[in-house]
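A short write-up of the structure that comes next.
With one protein chain held back, the other chains of the complex are shown just where they sit.
Entry: chain A
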Amino acid sequence: MQRRMRGRGVAASWYGIARTATVDRAGAWAELDDGGTAKVVTGVTEIGEGILTVLAQIAAEELGIRPEDVTIGDNDTARSPEAAHAGATRQTYMIGNSVALACREARARLFAEIAAHWEVDAGALVAFDGELRAQGTNLAMTMAEAVDLCKRRGVVPVGAGHFTAHGTGLNPEDGSGAPWQAYVFGTQVAEVEVDTVTGEVQVLGLWAAHDVGRVINPRGVEGQIEGGVVQGLGQALMEDYQTANGHPVTHGFAKYILPTALDVPEITSILVEDRDPLSPLGAKGIGEPALVPTAPAIINAIHDAVGVRIRSLPATPEKVLAAIAEKQAREAAAAKAAE
């Protein structure tokens, strides 16, 4: 065997969106505010995934203003409506749709007033990027003017929305049930190089194709995929929390090894859109699903490269070397027996 051996592996995956085997729900409030800005309030948002920006984009789109004009008030059980938790790949789906519905209600209030003022049908109004116009006419005004007019007519354009995902529990005997109403699928291909002298595995390329329903922010989705892939890579190759009789042995980052910039492959994300028919936005999610196929894709690639199957994670250099040695001993014994 040569010192450096390359190979490729693939793994597919699936995942459910929002809380499992239960009815999931979230709520939000919206107000079109002075100056054509907006306030959106909801119970849970950012844990780093970029949901604040996604919500601002959704609100901007629904209200016809710009994302930077949206102020999000959030994350306070005494000041904002319940939106449950930040997890379960539910933020875009649950909170995103709640915000969209709240904004639609606020917009409908505003449109009703402007339509009455212009004496047109409210259905003819469209707003985008701070401008409001009535289709088929030359009537137009800024959203700042529209809010001002609406308020002078005595109406504050507010809205509330909530979104429900109808999962069902599992039958305790045979597990049957409909745990989620939206599913996503993903496939990743990994290309690795195995150093047969040190046992070190490098992941050189990774292609990640994921259905996200509908892309709200392409870079944000890529960022989730890249982060998920590298967490998956860490679990595949190096991370290992260990205890000895219950005592943590890997108690700091010197002992608990994490991937660094030097371990990262080139990652190519391919975003597939299979829209969710049961929600206003059609978007699903990506946070968790991104890392599901990474480890098996890498492990399958190691097999492709050097012909050993690692069944126990992580595939540390020691484990890979031992597997190669075992394979070589097996082959030598077989060759001898054949003689």
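We take it that a residue touches a chain if its C-beta (ideal position, glycine included) is under 8 Å from a C-beta of that chain, and two chains touch if they have at least 3 such contacts; residues count from 1.
Assume contacts and distances are computed from a predicted model.
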item	value
Identity of the absent chain, which is to be given by its UniProt protein name, from "ABC transporter ATP-binding protein", "Acetolactate synthase", "D-amino-acid oxidase" or "2Fe-2S iron-sulfur cluster protein"	"2Fe-2S iron-sulfur cluster protein"
Touch with the omitted chain, as defined above, among A:A28, A:V41 or A:A88	A:A88
